[in-house]
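All protein chains but one are shown at their positions in the complex.
By written order: A and B. Residues from 1 in each chain.
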Amino acid sequence: MRKSWVFIISCIVISLIFIPSAWCKTKTIKIGINAPMTGDIPKVGEGTKYAAEMWLEDVKAAGGIAVGGKKYPVKLVIEDNESKAESAVKVNTKMITEDEVLVIVGPQASKQAIPAGEVANNYKTPMISPWSTNPDTTKDRPYVFRGCFLDPFQGPVLANFIKGEFGFTKAAVLYDVASDYPKGLAEFFKQAWEKLNGPGSVVAFESFTTKDADFSSQLTKIIKSGAQVLFTPQYYNEVALIVQQAHELGWNKPIVGSDSWGSAETVQLCGKDCYGLFFSTHYAAAGAKGKTKEFIDRYNKKYGYVPDDVAALTWDSLGIVKTAIEHVGKLTGNIEKDRKNVRDAMAKVKEYDGITGKMTFTEDGDPIKCAVIVRISNKGEYEFYKSVCP
Amino acid sequence: MNEEYGKIIGITHSIKRKARSLFSEVPLLGWLFGMLIAVILERYVGEALAESLGLSKIPMLFGVVMMLKNPLMIPSTVLYLFTIFVLPISVVARLISGPANRVAAKLLDLPILISVIIHIGLLYAVLYLWSEASAYRVLTLKLTLIAVILTLSLNVVNGYMGEFSCSHPGFMALGAYAASVFTVVLFVDDKLFGHALLPAALAPFMFPIALIIGGIVAAFGALVIAIPSFRTRGDYLAIISLAFMFIVKSMIENLEVVGGPRGLSSQPDLASLPTVFIWTVACIWVTNNFVRSTMGKALNAVRDDEVAANAMTVNTRRTKITAFLFAAFWAGVAGGLFAHVLRYVNPGTFGLQKLAEVLAMVYFGGLNSVYGSIVGGVSLSMLGEALRPLEIFKWIIIPLLLILIMIYRPTGLVAFKEFNVGKLVMPKNKSDQRKSDGAASG
Partner (left out) sequence: MTFFFQNLINALQWGSFYALIALGYSMVYGILMLFNFAHGDIFMVGAYIGFGVATGVTALASFGAIVLPKWLILVLTIIISMFLTSFVGMLVERLGYRPLREAPRASAAITGLMIGIILETGNLALLGAQRVRFPTLIKSETYNISGVFVTNKKIMIVVVSLMLMLALHQFVRRTKWGMAMRAMAFDFVVVPLMGVPINTIAAMTFAIGSALAAAAGILFGVAYPVLDPYMGIVFGWKAFVAAILGGRGSILGATLAGFLLGFLEIFVAMIFPSTLRDLIAYSIILLILTFRPHGFFGEPYSARLRL
């Protein structure tokens, strides 16, 4: 018996000696990506991951991020949050305490960004959610930022646009009651519209539940209500179904959407039915110029489709992160201090010139940026129609 | 060829037998003590050892994440695990088995409760020291313990009573929302409910009340299912419970007061590790007693043959309603804890995904079994965390594993096994056992 113990212990000692004891550690900047790779919205996760990988390529080509005259290599820690709130919290905790990331980009959907933001704020780690439009995500959380505009801004933009463009007075809204983004936007739109046209001017306010595919009873009601325009702040997969079914039920008036339409998939899934419709978004892919076009072309070449708003916003968020890190001046090596410095630098970012517009953060960590109204052309491209700034 | 094979078999058998004889006399107390030493060891030399082995840091969840991410790390991670956990635990447990047995025997002379409390205290010390290494471990541990409560409570209905209830996410949602509303109204300045009514210092004392309220609300919800269950069973009850789950989710989505689909956030940070641990222990203890009582036997009778049970003077209605209320209560408590660990709830969390998760835990661990529920809850939640580096393929590997378990052990890993607390804390060597025989059986 004793022999075996001796053997084991000597084994350990020998291996301890032979394993290189001091592996030289290069200081790398770690950036966490918290994305829904599986679950309800895998497409969003995919866009996030692709944009992040493309960004990493650029950074690698430049030899890393330069801070205070020294270049640091960058590593991405991409984790799947399964599109679940508790999983997003776990991922954030893991990335902050285990992987010791400097900054977190994500989670995308508000359902995960709100609880995950709490974690990031508690551990004093800067986090930027590219896509979460819920005000609660950043509210009273100095360490949490976002890359997109908020629902309270987008609602009035659309109401004003419809009123000014068509002169309508009766609108209908169709939205997903179980998903906070469409629901929030639908309510803000309703408020803004009723302010413009008086109470009761939203003649139909209809809803459905996530994963529904049949909207015929709601649409039948909407058609019967005599609305002049249908507003539906839905995701691209539902847009295709809603528009098509509305046309089949005899609706031939305009349908207007929000930034969630801004995916290449909208037209791909919807086809001719969507031609000629308007929506507001962060950026217009067709007719884009300069950097934006460059990004789109590169992404399209690399992954085979035109990037959606998630990819563009993730790209911009990473750009902001990079700018902030560069402005820190010096990385101390003490992760907590560095995080605080990065957070301060991020709050000070002024007029960041991203592909989705110029951004400056408010005190809450929300960017002030312009919305773009886009028309889907008869070739299925997103044409710039007009730009609305706060 | 055959001879060699036989030889190998013989050797492994003898090793197994030796190992068993080596450790057969180690009581639970000894094991716990060994673990304590191991976690203390990790705490003080873990980092240095990890560094010298070329690991970037202490392997968090027993190194699985590290090994999957970088297969080159396998030897050093295994070595780390061996030196920090396997070796100290086995050596210490073996060395102190003598004294530990004596202590265990002594403890049995006192009321059994004291012995149990000492064991639980040791267990908590181990978990605490283990999890203190990082916040990630703490969070994982908390969610794992909550999963254990949930699994255990569902096992009462699905395992002991033999129904196929699909409503657990619904009960959990009710509990989560009720407890959250209670704490948020009382202790948080919130835009939904206005100013805090009580000073925040009182919050930790009121938290148990919040959880109990959560449990009671969930139990009230359970009446909706329990009453139809008088007249129907099995498949029809399964869809009643499923409908109930859809109803709860839809109802919360329509309740603007609690935030609707946007969810309810800013719960005070009350669910600390000791709180969650105490509630988990309480749940295990109560459930264990519940299923071992005549009520538990009545549940089994109802499961095996309702008519016969009725004929044998089992009050089937009361049995069913008690089981449902009991299970729902604990699911509600789990929900309340869950809400306060995450500090955010939304109705989308309590959907079909959650249902699949809980069902998998119950049937993986084992039906009709307190042990099984603990095993199922712990192993599936740990597995989900540890296999993270596999990304998408995690959700192929885990289901595959479950299917294999179902095929080879159709009732789950440890089915039909309850805790016998007396046996558990008993000394394991013959002489001390005999001495304390009277105490244990009494």
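One rule holds in what follows: a residue touches a chain if its C-beta (ideal position, glycine included) is under 8 Å from a C-beta of that chain, and two chains touch if they have at least 3 such contacts.
Remember, it's a predicted structure, so these values are computed and weren't measured experimentally.
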Contact set of the excluded chain (shown chains only): A, B
Hidden-chain contact residue, picked from the options B:H119, B:K249 or B:K320: B:K249
Among B:S14, B:N70 or B:T232, residue touching the chain not depicted: B:T232
From A:A240, A:I296 or A:I320, residue that would touch the chain that is not displayed: A:A240
Selected from A:T220, A:N300 or A:S377 as touching the chain missing from the view: A:T220
Contact footprint on chain B, counting only the chain that is left out: 158, 162-164, 224, 227-228, 231-236, 238-240, 242-244, 246-247, 249-251, 253-254, 303, 352, 356, 359-360, 363-364, 367, 392-393, 395-396, 398-400, 402-403, 406-407, 410-412
For chain A, the residues touching the chain missing from this view: 37-40, 42-43, 45-46, 177, 206-209, 211, 213-214, 216-218, 220-221, 224, 236-237, 240-241, 244, 247-250, 265, 268-269, 271, 305
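Note that only the chains that are shown with their structure count from here on.
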Chain A-chain B separation of Cα centroids, rounded to whole Å: 36
Of chain B, residues touching chain A in the complex: 51-54, 56-57, 60, 75-76, 79, 82-83, 87, 134-136, 139-140, 143, 249-250, 253-254, 260-263, 265, 338, 342-349, 353, 385, 388, 391-392, 394-395
Parts of chain A lying in touch with chain B, wherever the complex brings them together: 8, 12, 15-16, 19-23, 25, 37-39, 79-80, 84-86, 89-90, 93-94, 96-98, 110-111, 114-115, 118, 123, 134, 136, 177-180, 183-184, 209-210
